[in-house]
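Worksheet: one structure, shown below.
All protein chains of the complex are present and in place, except for one that has been dropped.
Think of it as A, B, C, D, E, F and G in the order they're written, each chain with its own count starting at 1.
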Amino acid sequence: MSKNFNIDHKRKDRTGFQEIVFGASKSVEQISAIINDFKEKNHNALITKVQNKKAEKLQHEFPGSFYDEVSQIFMIGEFPSKPINGEVAILTAGTSDQYLVNEVYYTLLFFGKKAKRFQDIGVAGVHRLLENVNEIKSYKVLIVIAGFEGALPTVVGGLFPQPIIAVPASVGYGVSKGGKVALNSMLSSCANGITVVNIDNGYGAAMAALRILNNR
Amino acid sequence: MSKNFNIDHKRKDRTGFQEIVFGASKSVEQISAIINDFKEKNHNALITKVQNKKAEKLQHEFPGSFYDEVSQIFMIGEFPSKPINGEVAILTAGTSDQYLVNEVYYTLLFFGKKAKRFQDIGVAGVHRLLENVNEIKSYKVLIVIAGFEGALPTVVGGLFPQPIIAVPASVGYGVSKGGKVALNSMLSSCANGITVVNIDNGYGAAMAALRILNNR
Amino acid sequence: MSKNFNIDHKRKDRTGFQEIVFGASKSVEQISAIINDFKEKNHNALITKVQNKKAEKLQHEFPGSFYDEVSQIFMIGEFPSKPINGEVAILTAGTSDQYLVNEVYYTLLFFGKKAKRFQDIGVAGVHRLLENVNEIKSYKVLIVIAGFEGALPTVVGGLFPQPIIAVPASVGYGVSKGGKVALNSMLSSCANGITVVNIDNGYGAAMAALRILNNR
Amino acid sequence: MSKNFNIDHKRKDRTGFQEIVFGASKSVEQISAIINDFKEKNHNALITKVQNKKAEKLQHEFPGSFYDEVSQIFMIGEFPSKPINGEVAILTAGTSDQYLVNEVYYTLLFFGKKAKRFQDIGVAGVHRLLENVNEIKSYKVLIVIAGFEGALPTVVGGLFPQPIIAVPASVGYGVSKGGKVALNSMLSSCANGITVVNIDNGYGAAMAALRILNNR
Amino acid sequence: MSKNFNIDHKRKDRTGFQEIVFGASKSVEQISAIINDFKEKNHNALITKVQNKKAEKLQHEFPGSFYDEVSQIFMIGEFPSKPINGEVAILTAGTSDQYLVNEVYYTLLFFGKKAKRFQDIGVAGVHRLLENVNEIKSYKVLIVIAGFEGALPTVVGGLFPQPIIAVPASVGYGVSKGGKVALNSMLSSCANGITVVNIDNGYGAAMAALRILNNR
Amino acid sequence: MSKNFNIDHKRKDRTGFQEIVFGASKSVEQISAIINDFKEKNHNALITKVQNKKAEKLQHEFPGSFYDEVSQIFMIGEFPSKPINGEVAILTAGTSDQYLVNEVYYTLLFFGKKAKRFQDIGVAGVHRLLENVNEIKSYKVLIVIAGFEGALPTVVGGLFPQPIIAVPASVGYGVSKGGKVALNSMLSSCANGITVVNIDNGYGAAMAALRILNNR
Amino acid sequence: MSKNFNIDHKRKDRTGFQEIVFGASKSVEQISAIINDFKEKNHNALITKVQNKKAEKLQHEFPGSFYDEVSQIFMIGEFPSKPINGEVAILTAGTSDQYLVNEVYYTLLFFGKKAKRFQDIGVAGVHRLLENVNEIKSYKVLIVIAGFEGALPTVVGGLFPQPIIAVPASVGYGVSKGGKVALNSMLSSCANGITVVNIDNGYGAAMAALRILNNR
Partner (left out) sequence: MSKNFNIDHKRKDRTGFQEIVFGASKSVEQISAIINDFKEKNHNALITKVQNKKAEKLQHEFPGSFYDEVSQIFMIGEFPSKPINGEVAILTAGTSDQYLVNEVYYTLLFFGKKAKRFQDIGVAGVHRLLENVNEIKSYKVLIVIAGFEGALPTVVGGLFPQPIIAVPASVGYGVSKGGKVALNSMLSSCANGITVVNIDNGYGAAMAALRILNNR
């Protein structure tokens, strides 16, 4: 069969960043063909949510590629050697959200931004957040990740003036299994001007931060 | 038609408190008949969620009865003249929850407990809660009411050692309309040992506090 | 009864903007007391989603106040006489979303920003959007409102580089009644870096735009 | 046990096409017995959604049978040697939908129609669709497949006059996991006269196209 | 304020039919302005789901306009004097669906097609359908309307070869209140090639029929 | 317009009972026409869920008709003068379910069965049920009605050997608003062999009892 | 640890049938202990939904036990040698429902009733049902099983006078995955007096049939 995809290589001209590939529902063969299409154009490629077994085969096929097991991000090319520091802070409520922290972190790094991670500052021990107020205030964009009841963005929203992008994590059980409670909590936040992306969409939050940083 | 109800007048012997009547889905005639049944036994009567139009008719039929428009609580008899103070604190996130504050307050008063109200100490301005920590610590039971994203009980749970009963309020719009987001947030709370009652069940929270206070 | 609210007057110091009041679930008496609290501090006040009947009474009580029937926004004070132009574009899919267009528009105006409205450029006639590409490109932040299937942000996201805040409208019937389909469509968008606020939360979208504009 | 099924062999007389078998919830033994029933009547047989492990056993039992791993379609008999070309166009938003593209494609081929595939023309890069407008206009029926937010049928519906059958794909994560967002988006489409089939029901879309083509 | 809508008057050139207006969430003023826009272009106008009170005012403003109370369809202009007969059959399960029967009927009439109505042939008395098999077979397109459990399209689908467009009605109570059960039943139908539109979208079903009839 | 309904007058020959009419979504004109159709055949007619305003008009049109405001049942004809006693017991958890008690009661009476009502024997005071065990054992069929958590059928199911038909009532608030919790509780009952009908379908429960009683 | 269960051995005295054990969420050790408890009382034991791996171990531990892989029913003891014939008919829409057919069949057999199976008479080919009307009429109770859209009970309900117990099967995909569409269809049925049990609760349907047959 002939090529069954059609990468939007002009997206960078329109939006300022290239197309990123969603890996979870594509086969190794499909991803491999897409990577080769990027390579022909001399582009780097970032593929998100590549399951471990598929990543193993791809790493074998593309030596020198980068893969982070925790976030399942796969990258062809090199990360920038001197990424810009001090623009994005990633705040999380717990260790269980590490997979999203990394998805945000490496997506930003791919586009030349080095984020700072503030982890495990959940609101059940609100002093951990209060202790970091001054440092957090120096970042341009805050990305806040939380599962379970997703309360962290509300407290953050009441303390800081920056743009806040909330990312619900599919971490929880019982009613909060799958992340819908965290999502809906964030959407309903009493704090002003919180914006939200899809559950587990760390990559999307990173892109939203880029839209802000690229258009000042 | 013969009497179509059967009040559980022995409930007090078993559980320590008498039966309370749910008014929202009963007609004026039904409530009136039930009240007379209580009066025959020389019992006071508490009826919850009596809509305004029905309350007007009942007040006319039972002069001297008590009705609070905000919470729609209707009472036959007298509140105790010397209720016990200092045992229950009611914490709320906003003015919109007043109807539940009052439902809790008057139910407790009916059973001889005078609660203290701490209102509008929502987590989007967490300092308002922190300023009251010492006073709140002196109460035996905390009842925490919140609508929208329902984050208040989590922050409270991380700050205080007492029993905490969380009451979701049906205040919100969009995804939080009807109170399910607040309910699910409270059930998913990262704070330890928070218990929850049904949406808008201020009366139930008061009864749960009574179970704790009566059985020490 | 004593004052049952506690306005967070220090919020501006922390976040750069004052507290805004949610009017839908408050009584005329509660809103009136809150307004007087603002007036004592010589602050203007913005109250969202004030139903028409309540607004009538408030306008009588506070002569010179502003009320927009379409968006149900109520304002005490004066809009800035020279608001800043050219920073925010509001894009909508249809006439039915006018109530949200206005909620965004007047909230921004309250904070000194005059937004431009591009209305009825829905994707079922995509040429209407394409004709405006160059003008839209000149704005700093795009707020995109849509009900029904909520597809507009996706097409916008593929055409423009700016920060995009999507607002789902509770306009639709059958499966799209209440706005959940539009919300979920926006959260699932294939376009990169779209952020989303709660259904009908035009006010929140305006605040998110302010967070971006105030922190460049 | 005696035969526990009862194939509706007269369906072709009534509706113009024979019964097709749903394979996903049947055992190898059940499918095998059903195939033999078709073979006794000298009919070809098409079985949809046959999982890979079951297909392996069936291929061993029925040499010469056809199986497509991507769509999990299993076929006994021969595809028509000269299928009719140029009547159905299959439009898709991304590579991840390939399994449905193939389910539609082979079902149509089984009934003698050769469809044309237009893949990866998603609305986040709307120019890819606009470039193909003239060619797509020449087909009699358009089948449009999309997962995630399912916006493609709306844009297609605004550009073309033909009958449009939208197929939601269970491709997505977070809120769009399972395909309900795509389904509801398609049902809510602002474009006129879009019809929809069940999530992942590529076969049903093909049959709906046949009903149109057979009854002109 | 300047005109806040932008009718897609070129839609007819692209799709073969003009834009139809959704009236339920528009004000009388908005509808009136839109009608005048159509009138300036000498077009007829069809507005769906116009609530009775709004229709009264519009009829006063536009003498000679047509309004059907049952379906809430409002029309400016004249229905075709010689509509085409015998192409579309409307099948319904009960009297309660009359509002959708009429929405389909008048939408088709607006576009020059006179449909035949077969009403109250629900599957709890399947003989009523069987008695009409031969007559129904002579139509080009079948539109099948049902509320409650929505079983009629399945039985129809097993008996007839034509294109079938199923319309779920928001008629029912308990679990079937709002029409979702009928919708999901139709989407899950065991009969081959049934397509479905949104709940209460009689107008959409009519447009889908037109797409079929116009493109033979 | 010609008659748009088609009463299934032969249903009695097939199933043993005549067609009953669902009144809630029919207009007064539609109900009136249907009644006249029954009267022409000299049949009595039972119409369920006729709202009060519509019933008033119908009572005026059909003098001597019966209407029960509580259950909204409307009847043309006479109830049997000597209905059969002692076959059906109706058990309920509270006064709020009276509307369903009556719907069951009058439907059974229409078909010649006089049911016995055991009301307000909810499981929060389980002794009220235990006191009636012997009497309840003498009935042929038990119909158990409950709203809120719907626990009564489970306790009944563990105590009695008869056929049990559970009817969920749309009585409750918060999570139990609308009756789905009661429905799902009844479907999940740990007690053996409980069957369930739709929320608020008292009429259906009566018909199910008749199917049992008529076919012994 | 001491015995952590407490079989209700007196249930037979109260309800006429012994306790049946739900196997799916119990460990092999728990089931084994329960079986021994039954054996000590010289009772047979029926355990439902025992997964294949657990059943293998149990069969090894209890030689001579019966296990049906399709329905996952496990039985200790002997089925009655002369079960009663001709009382229960099991009607199904398709081969995929075989697991429920068998669960009903063996549960009834355990209690001494031999059911007759009418399989694959789905309503998409309604003639298959009509051909069996006379034979089906001779049974006392009809148990009707269906997945997908669950339409079979409605058609059956319109044709037969007997008690009808509908069992929704978790067979389907897309919107009908898990069986909720079939369940809700059955609950909403336009046919009179259909009762319903939980999804996949074949055992419960059998017990409901027994309640009817044992209490005539």
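Following the convention adopted for this analysis, a residue touches a chain if its C-beta (ideal position, glycine included) is under 8 Å from a C-beta of that chain, and two chains touch if they have at least 3 such contacts.
Note that the structure is a prediction, hence the values are computed from the model and not measured.
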item	value
Left-out chain, listing which of the shown chains it touches	A, B, F, G
Sole residue of F:Asp8, F:Glu87 or F:Glu149 that reaches the chain not shown, by the stated touch rule	F:Glu149
Per the touch definition above, residue among B:Ser81, B:Asn134 or B:Asn215 touching the missing chain	B:Asn215
Options F:Val70, F:Ile84 or F:Val123, residue touching the unrepresented chain	F:Val123
Positions on chain F contacted by the hidden chain, ascending	93-94, 122-126, 148-151, 154-155, 157-159, 172, 174-176, 180-182, 184-192
Where the missing chain touches chain A, by residue	94-96, 98, 101, 117, 119-121, 124-125, 127-128, 147, 171, 173-177
For chain B, residues in touch with the removed chain	8, 11, 14-17, 19-20, 140, 157-165, 183, 187-188, 192-199, 201, 204, 206-212, 214-216
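Keep in mind that, in the parts below, only the chains that are shown with their structure count from here on.
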item	value
Chains contacting each of chain B and chain E, listed by label	C, F
Identified repeat of the B-F interface (over half of residue pairs identical), from A-B, C-D or C-E	C-E
Rounded Å distance, chain E centre to chain F centre (Cα mean)	34
Between chain C and chain F, centroid-to-centroid distance (C-alpha), Å	49
Two or more partner chains touched - positions in chain G	94, 124-125, 157-159, 174-176, 187-188, 192
Touching pairs among all chains present in the structure	A-B, A-C, A-D, B-C, B-F, C-D, C-E, D-E, D-G, E-F, E-G, F-G
